[in-house]
Structure formats: structure tokens, C-alpha cells
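As you look at this complex, bear in mind that one protein chain is not there, while each of the others sits in place.
To keep things simple, chains are lettered A, B and C as they appear, and every chain counts its residues starting from 1.
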Amino acid sequence: MGKPLINVLINGYGVIGKRVADAIVRQPDMRLVGISDVVADWRIKMALMKGYKVYASVVDKVDEMKKSGVEVEGTLDDLLRSGGVDVVVDCTPAKVGAKNKGVYEKYGVKAVFQGGERHEVAGTSFVAQRNYEEALGKQFVRVVSCNTTAICRVLGGIHERLGIKKARVCIIRRAVDVWESGHTGIINTVVPELHVPSHHGPDAQTVIHDLNIVTMAAKGSHNLYHLHMAMAELRTKASKDDVIKVLEEEPRVIFINGSDGVEGLNSVFEIARDLGRPRGDLYEVPIWIDSISVSNDGYEIYLMWATPNESNVIPENIDAIRAITETETIRSASIEKTDRSLGVIKKLY
Amino acid sequence: MGKPLINVLINGYGVIGKRVADAIVRQPDMRLVGISDVVADWRIKMALMKGYKVYASVVDKVDEMKKSGVEVEGTLDDLLRSGGVDVVVDCTPAKVGAKNKGVYEKYGVKAVFQGGERHEVAGTSFVAQRNYEEALGKQFVRVVSCNTTAICRVLGGIHERLGIKKARVCIIRRAVDVWESGHTGIINTVVPELHVPSHHGPDAQTVIHDLNIVTMAAKGSHNLYHLHMAMAELRTKASKDDVIKVLEEEPRVIFINGSDGVEGLNSVFEIARDLGRPRGDLYEVPIWIDSISVSNDGYEIYLMWATPNESNVIPENIDAIRAITETETIRSASIEKTDRSLGVIKKLY
Amino acid sequence: MGKPLINVLINGYGVIGKRVADAIVRQPDMRLVGISDVVADWRIKMALMKGYKVYASVVDKVDEMKKSGVEVEGTLDDLLRSGGVDVVVDCTPAKVGAKNKGVYEKYGVKAVFQGGERHEVAGTSFVAQRNYEEALGKQFVRVVSCNTTAICRVLGGIHERLGIKKARVCIIRRAVDVWESGHTGIINTVVPELHVPSHHGPDAQTVIHDLNIVTMAAKGSHNLYHLHMAMAELRTKASKDDVIKVLEEEPRVIFINGSDGVEGLNSVFEIARDLGRPRGDLYEVPIWIDSISVSNDGYEIYLMWATPNESNVIPENIDAIRAITETETIRSASIEKTDRSLGVIKKLY
Partner (left out) sequence: MGKPLINVLINGYGVIGKRVADAIVRQPDMRLVGISDVVADWRIKMALMKGYKVYASVVDKVDEMKKSGVEVEGTLDDLLRSGGVDVVVDCTPAKVGAKNKGVYEKYGVKAVFQGGERHEVAGTSFVAQRNYEEALGKQFVRVVSCNTTAICRVLGGIHERLGIKKARVCIIRRAVDVWESGHTGIINTVVPELHVPSHHGPDAQTVIHDLNIVTMAAKGSHNLYHLHMAMAELRTKASKDDVIKVLEEEPRVIFINGSDGVEGLNSVFEIARDLGRPRGDLYEVPIWIDSISVSNDGYEIYLMWATPNESNVIPENIDAIRAITETETIRSASIEKTDRSLGVIKKLY
């Protein structure tokens, strides 16, 4: 007889939530109990179309959802009380997860929060390849944001092997998500985050505690993928090949090549769609191999990558579930399972 | 013993070609022989990654493609001479198909051209639901452009049932395709097509010969989907419900609803991605049900729809193959096969 | 001794208000008393930099404005009570003007409203060239929106000379104003106005009472200028030259030429800036002369123009002031004064 499946509920069926839901369905060791939300429009109706069970995150919304034609199974509260949920993946909007924490504590259910919450909400921040073990058995864990995840994968790998003295990263963020682009976007502008350092640097330190890093950020007039421009002073001399070798061995990062015609975020998105995954998702962080450079003295490196804001944290959510439930205690084993189920690749072509 | 499979080659692995290739693979009655192109960059390498056999459309490009790491099976010319291809789907850039026609004639192979070619290149223009029978047994057929296909599906259906006296359509086009958006896009502008009528009106008449239609067009600062704003004078009085009923019965059109939060092309794209098809493709033409209006006298109707420029012609290409090879002589039977294989829907949720 | 100057106050120093203020300063028969607003940020500080006197539109905002460094002369209420204002040009956000009307009535001051208000607020809607006389001596008048003004100038002229049986206009609107583009814009989408007809058609009828017109509209991913695509059935046969002749004689419209490289709204904006007016403003409606076409039977015409959303209503505001104060009772005389003061042209080069 096999192990029992992990029963997972997605609370918040937005950009991240819907992708985690689909990823759960692909895991042999997990079962999607359903999804929970408060909206009553096309977004939730698409979940119904997929056959997902829908719960109301707050009882006040049940009527509105039903009136709009959404078949509601019950409330989140009732569901959690019933004991049928082992892990909630909380993908509610930023700061809402903090409010939900009390409910999860009340019912003794484990929860995975997202990067929109402060580190303190979970106490443990998570990027599988960096600190899987730190999350083992915890009630709460926080998968950091797409930007922080990308930084931890790329610079974290370099830091472990080559030693980073100080990292500086400038981030050109996508302004809003695709579904919001019709009412809260930006046009023909760049909007800087005037607080320096931006939160991404300190956030990376919640995962890689000894990483010396400062970040600056601005929003660009586009709605898909962030672009990171990184500069890292090293403790030891390195060549371009050294950097490439480190990144080749790092999971969930791949190389793209400008000389192959991959000119910008638009090309990366087209590549992602060609990969055939749902929604054209990209779980890997694609690094422009031709951007990797080393200063004359060999002590500073430069590189650029795209951060697939909608999807690069999906594998981390899956790993986080295994870590906090201790259904898999070995980092590489979980990563391998997740990556196989999602079709994560190490080499593009 | 079953019927032999139709051997199909895709010449031109671009926005349309790569989607037709994937669609061919899903047809029980077709076999993808391979794809043929002249480029040597990431675009063709993604085809290799999928396991498609790659041919060089012109012999001069073989060396460059090989040098770039593309495993080339041979040239298009050799392949056609070998007799292993029944139908070429020519998805080369506009006007190149006309030049290729001689090659197809030389080897007596059937070909499906795209809307970038003039009607005269094929002699028969095609939208499955409108004139499937016209293409039966022809050597050449031309699947009209995404815009014309959408017009023929929507207004064609209305014309057949309600009788259009004169149709007027204004088109806000996407400026360029995603993969080109990094070098030939437009920014913060609208670029009108100053020749009035735009070519779309006359083009629709190559399929629906008695449709009185005039079109105007402009390019918007976006890269996905066209928006059509249509006004049609009717020969008979009609109500909004009459229009809805006609469109409900029309294949490959679906309704979307602004009151459900589907605010713009961005929402439509998010819906399309949620449908889970490769690349987030949408084969249907989504019509805003809340945009359907009727003039006070009941003799003019108004409606708006999105035209999924990358993918709405894919089903038509499949049907066109069956029509010219006469492997299926009944319109509805081919449409049904195609739609089942591609997961085309008639109702969103 | 000359006539006394008309004392004008601008209430609402936004996109339109600040331009009307600058235009008032250029009129020999008007005096800018000051501007009134409720904001305390850079927008109002730029007014101070110009030397304009600033009033608080509501008393509650005085403290906040002063705290932010804005030198406030007093409240709008006090100013109006003092009797020093003959005309208020109300450029407050849509629907706020309706609320302000009571104040203007209380103090017996005349007011010019903008197109964001309903026709009923003023009772008289206004485009100088179309119905100047209708506004003579009225207490309130409403300058219609940029879109409606453009339609009234172009189609109104054609209607008067050639007789329009039915006009159909599709409008690709700019999504938001430049100053808002950093937080309420749209990205990579088109957002249709699902209510058909859009308000522009009925609005044009508040000025040209016998114009049969229907309009459809959508927002494009840009922030400057609307594009209008117009189709007009005529009561009499006309040639392209007939249409050109009518428009050549119409004030405040000019021709632009695609064959001269004027490819899109971006080119028009560059031309406008080259004209050297403040903010790169364009008071005229530029029509693409190469877009003017006539149907084969000569009874329907087609044309496209750009609508400079920020500035084409500025001359109308100036004329409206003269009309309601009856300081100039002859339409052409007021238009001529306004156009001379603002440098309005009839021919580009």
C-alpha cells in the first residue's frame, strides 16, 4: 500500500494560485482538494471549467458567487474544520495571507505563503535549491517572490561556489499582470521604486542569510517577465567559463543566446510558449549566456536574465509542500520529482 | 486496413507554420513529414527540440543551418521529388508562397497557402464553414488571413441567416507578432492604413462572394489579437436574440462577457492561456455578447470581437487539407474531426 | 477707453484647465483671475511657478495645500462672493462640474463646463463653428469633449455642405492622459467600450441636432491622441475633391499626408511639437488627406483623423467665454480672434 496523498487546497486562484493548482494535479504524491477564492467572475469560472472544486474564502461571498453562477462547495472555514486539508497554499493578494494565518493556526493546518507576505508571517523563507532543509517539518513556510527566487537561484549558486563579496542587481519589473493590464497598467513610461534598496535585496537575505546584496528596481511598460541586470564582486577570481560551469550545474536555470536571435523578453516568451506547457509557462530562469562578462581584474562578474514572474515559483511551491510535510526529506529528491512532473529542463536545445 | 495517412509538410515554420505543425500531429488521418525553413536561429531549433524533421527550403541555406547546429534532413526540393509529401502547407512570409507555387506545380504536390498570398495564387480562398465544398479536389487552396477568417465566421453566419445589406468593419490590428516585437514594433501610437477600404473587405469577398462589405484598419500599440468593431445593415429586421442565436449555432465562435470581467484583449489572452492549449492558443473567435446591439429600427446590428491572430486559422488549415485531398468530402464531418482533435469549444463556461 | 476685460477663473487645473489658463493669458479681452483646485502636488506647484494665483476649490483642502508649500490666495467660495469673477471655466473631473453648478448659480457667475459633464448640466452644448449663436448670453455652456468636438468640426462641415444621411465612426481612444500613465494605464491590449453606441454619437447630436450618427469606441495602448475612422453616407453624390474642398474651408482642421511620411499618431505628435506651441499642443484636427475615399457609387465617404485630446477644445473654451458674455456676438469674429491669439493654422506647410 502506498503512502497517503497530501491533500492540498489553493486559497487564492490568481496568477500564482491557478498555476500551483495545475501543478498539484501533476504530482503523484498530492491531491488537489479544491480552490478557494472570493471573486465571482470569469477567473473563477475557468476553474470550474477545469473541474476544480470551488470554495468561498469568506462566508460573505457565497451568495454573490452563487448568484454569478459559480457552484460553491462550501466555505474555506468549513473545509479546514473538516480536516480534509493537509496543506493550504495561500496565494491570496499581498498582506492577505498574514490575515489568513490565524485561520490556519486555529485548524492546525500547514500553509505555504507567497512572497507578497513578509518573512515574519511564516518565519521561514524558501527557495528549494538553497534551503530546503530549513523548511522540514515547519507549519508555515514562505516561497519568496519570483524576483527573489530568481536571484537566489542564480546568485545563490554563484555565491556557494565562487563566493560573492557584494552583489548589486537592477531590476526592470513588469508593471502589472496580464489580466490586470486593461485597467492598472502603465503607458510609455518607467516608474522607479524610489526606496533604495528595493525590498528584493533584503528579501534574498531571508533565504541566503550571508549574501551581501543591494537592489534597485523600476517598473517598465510591459506586462510579462522582469529583466535582471546583475553585478557581483567575487571573493575569488573567476573566468566567464567558471561562471557558466556553476550555472550549468544549477537546477532551474537555463541558458539563452542572443546570437541565436533571442533578443528580448518577447523572444523568451515565444520560446516559453513553444515549449508547450500550459499557459506558455517557464519554470526556469533563462540567463543570456552572451551577457556573462568578467571585469578585467577577474573579481567582478556581470550577467542578465529574465525572470518569468508568473511561473518560476511554481516548482518551489511544490517542493515547499513536500518539505513542510516531510514527505520527502531530501532536497534533490524533491526537486527531481517536481521537475520531472512539470517537464523542467536544464538545456533548451 | 485503414486509409493511408495524408503526408503533410510545413514550409515556413513561423507563427502559423509551427501551430499547423502541432495541429497536424494531433490528426488521426495525417502525418507530419517535417518542416522546411531557411532560418538558423532559435526558432528552428525549437522545432528540432520537438523532434520535427527539418528541411532547408532553399539549397543555399543548408550550410548556414548546419553551421548553426541545425540537423538538416535535406532540401525541400529533394523531399518533394521523392514523392513522400501529399500536401505542403505553405506558411512562408507574404508573397513568398507565390514564388513557391512553381515548385509545387513541378512536383504535382497539393498546397495550402495562407492569407498573405493574393487570392489568385491559389484561385480558391477558404473558410471551412463558408465554402468547404469549393475546395474539394483542388490542387491549391488559400486559407484567408486571421482577420478575414474572423469576418467570414461571424458576419458570414449572420449573412447566411439574416441577410446583410452592407457591412462596415473597423479593425484595430495588433502591430506585429510577439517574436518580432523587439525590433519592428510600434510605441505609443496608432498607425492607420491610409488606403480605404483596407484589403480585408475585398478579401472576405473571395470567400463570401455576395457579401457587400467595406473595412477600415489601423495598427495599435499591442502585439496580440486584433479587435473588430462591426456594423451591419440587414435586409430583414432582427433582434439581439436573433443575432445571438445565429452565432450560437456557428462553429468556432464563442461568447465572452464584459459583465464577467472580460474587459479587453488582455483578458481574452488570459482566458486562452487558462484553456491549457499549447502556446495559450485560441482557435475560436470570441465575441463580446454585451457588445451586440441593434439600431432602433431593427435593421442594423453592431458587435465587437477579438481575432486571435496567431491561431484562429489553424483549424481552417486542417480542414483545407482534407478538402483538397478529398479524404473528407463533408464539411461538417471535417470540422467536427478538426475541432475534436484540437479541443475547440462552443461554450466557454 | 477700452472695454473692461472679462475676468476668468479656471476651476480644476488639470489637462484641460492648465491649457485654458495659458490661453486666457493670451487673449487681449480677458484676464486670468487665477486657478482653483484641490490638489497639493507638483501639478499645482507648476501653476505657482507660472505666477498664477491659486485658490482652494473647497475650504477643507486649504491646510493640506498650504502644508505642501502651496501659497493659497483664498477659497473659491470667497473669490466668487467677492464679485471679481465674470466667468468660471470649470475643468474639474467628470461629474464634479454638475456639483459645482449650484455654487455658480448662488453667486450668479457664468460658467463654461467641459465634455465630462452631461449636456443637461449646461443645457447648451457648444462647438464654435457649429452653434456659436446658440450660446449667446447663456449663463452656462458646455464645451463638448475632444472626440465630439472633432466629429462636429469634420463631419459637421460635411453635413452642412454635402448632407449626411448616416455617419458611422469608430474611435480608437488614448487610454489615459500622460500624467496618469504611471498608474492607470493599460498594457498590450485594446479595451472596447461594450455599450454600443458609445456616448460620442448622441453627444455630437447635442451640438448638431439633425446629425444621424452612430459611434463605437475602444481604448488603445497609447496615451496621446485618439484616432477616428469615419464612414458617412451622403444625401448627394460627392467626389474626393468635393470633400477636400469642404474641409479646406472649415476652421480648425488641417490636412496631413501619409505620402509625406506622416505615418501615425506619433508623427502627428512630433509635428505638433515642431509647431512650437506650449506643451506641443495641437488645436487643429489633422485629417489624413490620403485616407479620404469615396465609394464607387459616390454616396459614401471614408476618412481618418487624429483627435488631439489634450488641446483641440482649447479654442472652443475661449470662444464659449465670448459667446456667453456676449462680448463678441459674431461667430467668425470670435473664431478669428481666438485663432490669431493661439496661432491656429489652416495649412501645415
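Quick note on the criterion: a contact is a pair of C-beta atoms (placed from the backbone, for glycine too) under 8 Å apart; a residue touches a chain by one contact, two chains touch by 3 or more.
What you see is a predicted model, and the numbers here were worked out from it, not measured in a lab.
**Q** From the listed residues A:135, A:187, A:320 or A:348, report the one that touches the chain absent from this view.
**A** The missing chain is touched by A:187.
**Q** Specify the residue from the set C:234, C:271 or C:304 that touches the hidden chain.
**A** Going through C:234, C:271 or C:304 one by one, C:271 is the residue touching the chain not shown.
**Q** Where the complex has a chain not shown, which of B:18, B:200 or B:222 is the residue touching it?
**A** B:222
**Q** Based on the whole complex, identify which of A:10, A:46, A:65 or A:227 touches the chain you can't see.
**A** Within the whole complex, the residue contacting the unshown chain is A:227.
**Q** Since one chain has been left out of the picture, which residues of chain B touch it in the full complex?
**A** Touching the missing chain: residues 175-176, 178, 181-189, 191, 221-223.
**Q** Determine and list the chain A residues touching the chain excluded from the picture.
**A** Considering the whole complex, chain A reaches the absent chain at 168, 170, 172, 186-192, 194-197, 214, 216, 218-225, 227, 229, 231, 258, 263-266, 269, 288, 290-291, 293, 295, 300, 302-304.
**Q** Could you pull out which residues of chain C are in touch with the chain that's been left out?
**A** Interface with the chain not displayed, on the chain C side: 18, 22, 41-43, 45-46, 48-50, 68, 178-183, 187-188, 223, 256-257, 260-267, 269-271, 273-276, 278-280, 348-349.
Everything that follows uses one rule, which is that only the chains that are shown with their structure count from here on.
**Q** Just the number, please: Cα centre separation of chain A and chain B in whole Å.
**A** Result: the chain centres lie 35 Å from each other.
**Q** What is the distance, in whole Å, between the centres of chain B and chain C, each centre taken as the mean of its C-alpha atoms?
**A** Going by mean C-alpha positions, chain B sits 42 Å from chain C.
**Q** Compute the distance, rounded to whole Å, between the mean C-alpha positions of chain A and chain C.
**A** 48
**Q** Mark out which residues of chain A touch at least two other chains, giving numbers and ranges.
**A** 178, 181-183, 187-188, 223
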